[in-house]
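Missing here is one protein chain; the remaining ones are kept as they sit in the complex.
Chain IDs A and B follow the sequence of writing; residue 1 opens each chain.
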Amino acid sequence: MEDNPAHSARPSLPPPPPFPWQLWAIAGVVFAFLWWSAVETGVNWEAFREGFPELGEYFGRLLPTSENPWPLDYLPLIQEKLIETIKIALGASIIGSALALPFALLGARNLAAGKWVYNLGRGFLNLVRTIPDLILATLLAAVFGIGPVAGLLALTVFTFGIVAKLLCDTIETIDPGPMESVTAAGGSYLERALYAAFPQVAPDFTAYSLYAFEVNVRAAAVLGLVGAGGIGANLQQSISFMNYSRVGLIIFVTFIVVLIIDTFSTWLRSRLV
Amino acid sequence: MSSTPNDAPTVPRDPMVSFENTSVQYPNGHRALQNINLNFYPGEFVVIVGLSGAGKSTLIRCVNRLVNPTEGIVRVAGQNIIGLPDGELRKVRARIGMIFQNYNLVRRSSVLRNVLTGRLAHLPAWRTLLGLFPQEDVQLALACLERVGIPEKAYQRADTLSGGQQQRVAIARALAQQPYILLADEPVASLDPPTAHQVMRDLKQLSREENLLTLVNLHFVDMAITYADRIIGLRGGELVYDGTTEGMTEESFEEIYQRRIRPDDVLIKEADTPVEAVSGGR
Partner (left out) sequence: MTPAKRYDWLIPTVYAVLTIAALWWSFSDMELTLDRLIKGGAQLSGILRQMSQADWSILPKMGQGLKESVQIAALGTVLAAILAIPFGALAARNLSGVPFVPALGKFLLNFIRAFPELILAIAFIKALGPGAFAGVLAVGIHSIGMMGKLYAERIETVDKGAIEALTATGASPAEVFRHAIVPEVLPDFLSFALYRFDLNVRAATVLGLVGAGGIGTLLDLQRKGGKWETIGVILLGIIVTIGLIDHFSAQLRAKLA
């Protein structure tokens, strides 16, 4: 290696970093946890291999074949339920978003009446978002009876959680300028929220509501499996009766509906931003 | 580090790199290089100048075939690299170091790991894929870091370093390949003037000490005059100048560029810090 005598105070090599015991220990713990989990949950590759052909068979029975075509005469019967599914999703999206708007306007960090209000709001929001939508649905079905009402209420809460969080985050990043002008002109809290904050987030609000609608349509499709209305009830029935060609048809039609709504909604959202 | 790569041609006048009627035409019809005939010799420090789009990047990328010529021949150490199968091409590339305007380091990896990637082509697959570099390669990498003056940064994440330091890591990576040829594509365009001059000085010194053929793309005409032994001028993909810096001034470049010299063609604007002379020390 060449050495230049002109370099007297040269920076020297650092000591090599110590062996990352911590990292390997954590990896070990995670791996052990996963192994133990696999044992406890009965992950059983033999069973999987044995069950796999059966699984393939089930999925196969879902598809339309010549001897086993999809019962198209079943379509008019489920039409009503499909529409009900969309209604649940739509209604929940509208009400949930409508509730989320004032909540976010009141509770966002830069608008809130105080730190106390803000923290309470955030806490409540986190609580609401922690509850899985289907769990809420099944419990509400026990309260309000089996049917779309329970599903609507459950998804409303779900929507509220999603839209309120997104909206709060957005409000916190808006330009403070307009709000300062309103305050300087002697405006009240309400006027600040309505005339300065809301106009800036209005397009985002609509986008979030549409997004919530997309998510809700998917969620609404399975609500029926826990008795909360929508096409899921037919699905459950068909599965119980082992009428797999119907099952296949329902899944396919639901998929198409979700796809159409998704595409339309995504297009609308792109026009908004 | 060896002072002369053992397997490089030792007869002084055999070219290290030669272009024979080389042309590059892109699928959209754009002719990036037109009928280039050039020889480059071991140990030369060559600066390639020209406007953007004149073909500078294309020219140096033909040397390691990051760009494939559509006509003609490119020889490295006498071997025609056109049409070489991938395995052979990688062997050729292993001895050609390259540095880039944006340093092109692996940002999240440590400086040392970045330098070690220069050894990838020299090691067996099982070692490279598992990341198990042998001690002597690690020592070589550390020596290269010392050579460029930043050994203390060895274990830091590459993106925590300044621009000039990152470029030095890139140079160390190239050195770790123990190359015969060094390609530099606008190595100082992203650096401030003092750092830029430092890097150019380092490159020139390395070229001298290691007898390393160095091809540098520069668009700063004053730097070209200061550092080059030889200047290659390109315009519209054609060779329009090949000579020493003897008697060259900024106006000479107007001949090459076919337009007046503008302020951003020059690194040091008027009445700024004087350009330091190239000397041996750092």
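Just so we're on the same page, a contact is a pair of C-beta atoms (placed from the backbone, for glycine too) under 8 Å apart; a residue touches a chain by one contact, two chains touch by 3 or more.
On a predicted model such as this, the values are computed, not experimentally measured, just so you know.
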### Query
Omitted chain: which shown chains does it touch?
A, B
#### Entry: Residue in contact with the excluded chain [from A:W24, A:F59, A:F241 or A:F264]
A:F59
### Query
Of the listed residues A:L63, A:L77 or A:A142, which contacts the missing chain in the full complex?
A:A142
## Note on the structure
From A:L82, A:A108, A:V222 or A:L249, the answer for touching the chain not displayed is A:V222
### Task
Could you list which residues of subunit B touch the chain missing from the display?
64, 66, 89-98, 100, 102-109, 113, 117-118, 120-121, 125, 128-129, 131, 170, 173-174, 177, 183
### Query
In the full complex, which residues of subunit A touch the absent chain?
33-34, 37-38, 40-44, 47-48, 51-52, 54-55, 58-59, 84, 86-88, 90-91, 94-95, 126-127, 130-132, 134-135, 138-139, 142-145, 147-149, 152, 218, 221-222, 225-226, 235, 239, 251, 255, 258-259
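Just so we're on the same page, only the chains that are shown with their structure count from here on.
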### Query
Within the complex, which stretch of subunit A touches subunit B?
1-2, 4, 6-7, 10-14, 16-17
#### Entry: Interfacial residue positions of subunit B with respect to subunit A in the complex
1, 3, 142-143, 146-147, 149-152, 154-155, 209, 280-282
